[in-house]
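Here the structure is laid out as structure tokens; the discussion comes afterwards.
All protein chains of the complex are present and in place, except for one that has been dropped.
Right, subunit A next:
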Amino acid sequence: MNTETEPAFFETNAAPGVVGQPLSRVDGRAKVTGQAKYSAEYNHLPGLAHAVFKTSDVAKGRITGFDASAAQRVPGVLAILTHQNLPQPAVSPNTPEGKKTIGMGVQMGFLPLTSDQIHYAAQPVAMVVADTLEHAQHAAALLRVQVAPEAPTASYQDAKAQRFDPSKGKGAGEGRGNAAAAFASAPIQLSGTYTHALNHHNPMEPGATTAHWEAPDRLLVYDTAQGMAWMQKSLSKMLGLPADQVRVITKYLGGGFGCKGSTWPHTILTVLAAKAVGRPVKLALTRPQMFTGMGHREDQEQTLRLGATKDGKLLALLHEKTSTTSPWDDYAETNAKIIGMLYQCPAFEAKLQLARANVMTSTYMRAPGEAPGSFALESAMDDLAYRVGVDPIQIRLLNHADKDPSTGKPWSSKSLKQCYQRGAELFGWSQRNAQNGQTRDGKLLVGWGMATASYPVHSGQGNARVRLYADGHAVAQAAATDLGTGTYTVMTQVAADALGLTPDKVRFELGDTVLPTTIISGGSMAAGTVSSSVYLAAQDAWQKLIKVAVMDAKSPLFRAKPADVEVVQGRLQLKATPGKGEDFAALMKRAGLDDVEGMATGRYGAGYESAQAALNAKSDDAGKDDAGQHSMHSFGAHFCEVKVDPELGTVRVTKWVSVIAGGRILNPKTARSQIMGGAIMGIGAALMEQTVRDQNLARYTNASLADYHIPVNADVPDMTVEFIDEHDPYINAMGVKGIGEVSIVGTAAAVGNAIFHATGRRLRSLPITPDKVLDALRQPA
């Protein structure tokens, strides 16, 4: 497109614009009536066979053989695939080089069924493919696996675990100043060790793959992918095929929270199984397999030391994290980032230690790093507030970072102070009793807590296409996915506004790699990237029509300069004399154009800002703006009330307020759901979510939704969610920041801080279950 006409900042084009309106989900009806097809529901493929995994009982060992005699006798069994007979991938992630070739789409540097080694409990060791799911399941139950077991390592808490510093001394974050010295001489010194239980994403829809080889070298996969292009690339690399020979489709996704961001073993193994049996094959992970199939948030321990002046100004932050990783990968969430950037603090240092254990590789889960990191930091800030004797909001204002302390850059926009203020108003924070342990409701102890939220704007880019028909309909497309968050809906709104149409005239298509490539729906990048590419694609379509108009002798705009023409609600007109112009439909009809197509690349974050800067730069400062001049983040504040039963140890959240500044809010209804969802997930992490691993056998003891507790309705109070109106011209063409992850950041600390206010006890180990509350209450306050 003609970049010179790229508008620096989105202005809604329709009056009244539908962007910013609480449009109900455009796919809502399809979902509640069962019309929406999820990835495990493509049963139309001829000869579709079903695969199930046989998984390992032990967490470590070697496969010495299989007894498939009984399994093979089950009618309908097509193949029993193991490392001995499965066709192997062209490139496997098992070596660092292989993993590098495959790229970001594969998180785990180990593919089961490629050797006789067992590295973690419930690792797939065989696949049974049969004509029906029931036959496959039955045969898998009958398949016997002979194993020579070895003693496994369970976690970082296991004395056997090999510990190492993956940075080799370089530290885990951008350090500054001499934090150790600053801490040592600080008048106030606080230190705390925080543990975070192992958590699982547990989206409602399990991971599922249906693999169909349309030709010997052409693959179609229906999968549960948050990132279409990542999966396409990783599969094509592993199979040694050009990317265009691999098509991935994900029309609907039942949640992901990060676990569907990578191509996990079941996908490539199903693809290989389909090759082996020469039929389309479907595999859906069972709920127990979801605990060992698509990663998790690692179990971790953080020690945070905080030094401050007598009146509470931060002087030093020292952070250390230890967490469990797999035998091959060095993955850990980067907790240090938020600790280094959230408050003004001259000295900061972070260290990371990993411990190898017999677990699969952990992965990013909603606000990876920021969620557990903020638990430590925001609990410590609360301690500081009490220590100094000021209000928790006051201590945060006192340490407010006017610039990003980790980079020194100004913020592209930051409305955190407004979030505190509005949140306090909505919550009634001014009524707070400054003393903890003072408020009662009958036998219950009542406490209020708050915490800051922040999540970075990652840099992303992606393409979109818009096709406008002369009859006033339009289709917009991008290979994004909708996790259930409302992507279909908000992109329909963006396209409608950009084209001056009502949303019922616009359809947004996503979830297919044949569509224009875009960013993964993860890292809170989708709304910002896709909205801006859709918007710009519409502008591209208008530019094409403007060219047609100025060359058309019958158009009122004949021989006008394209730059002098604007489009308002579908009418092409002269900027100077808006009376002179015509409707797009009239123009297209006369020109014999049934449709016109626009295509554009949208950029989000630093990539947008630097491109804009390059465009507007004078020749002498060109190239200076590579990484963007601003630090870009969403911010927010969470407030909650808890009631603690001091005799029974139970904690219930009874009131919740979240105020978020996330740039332009495309749709307050779907955005509110995002914030509520994040906050509820945070309440889960704070009070109940934990996957328990047996420390001797290194196997989970609660891999089911009956035993792994997530909040139910009764755990969730009425929630108040508000957004601060924020205009950010540096983020992208739309002024949109991500909100999917900022929603959870700080939530566990808000709950913990409220518990502290209620009881006078600081609980630093998540989840805060009744046993821990009773334990704490037995100690002196």
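By definition in this document, a contact is a pair of C-beta atoms (placed from the backbone, for glycine too) under 8 Å apart; a residue touches a chain by one contact, two chains touch by 3 or more; residues count from 1.
In this section, contacts and distances are computed from a predicted model.
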Among "Cbb3-type cytochrome c oxidase subunit I", "Xanthine dehydrogenase family protein subunit M", "ABC transporter permease subunit" or "Transketolase", UniProt-listed name of the chain not shown
"Xanthine dehydrogenase family protein subunit M"
Option from A:Lys544, A:Arg699, A:Lys737 or A:Arg762 whose C-beta touches the chain left out:
A:Arg699
Check the options A:Ile63, A:Val106 or A:Ala121 and report the residue that touches the missing chain.
A:Ala121
So which of A:Glu214, A:Asp471 or A:Glu647 would be touching the chain we can't see?
A:Glu647
Per the touch definition above, residue among A:Ala90, A:Ala141, A:Ala184 or A:Met204 touching the missing chain
A:Ala141
Subunit A, residues in touch with the chain not shown (by the definition above)
56-58, 121-122, 134, 137-138, 141, 288, 647-652, 687-688, 692, 694-697, 699-704, 706-707, 709, 711-715, 767, 769-771, 774-775, 778
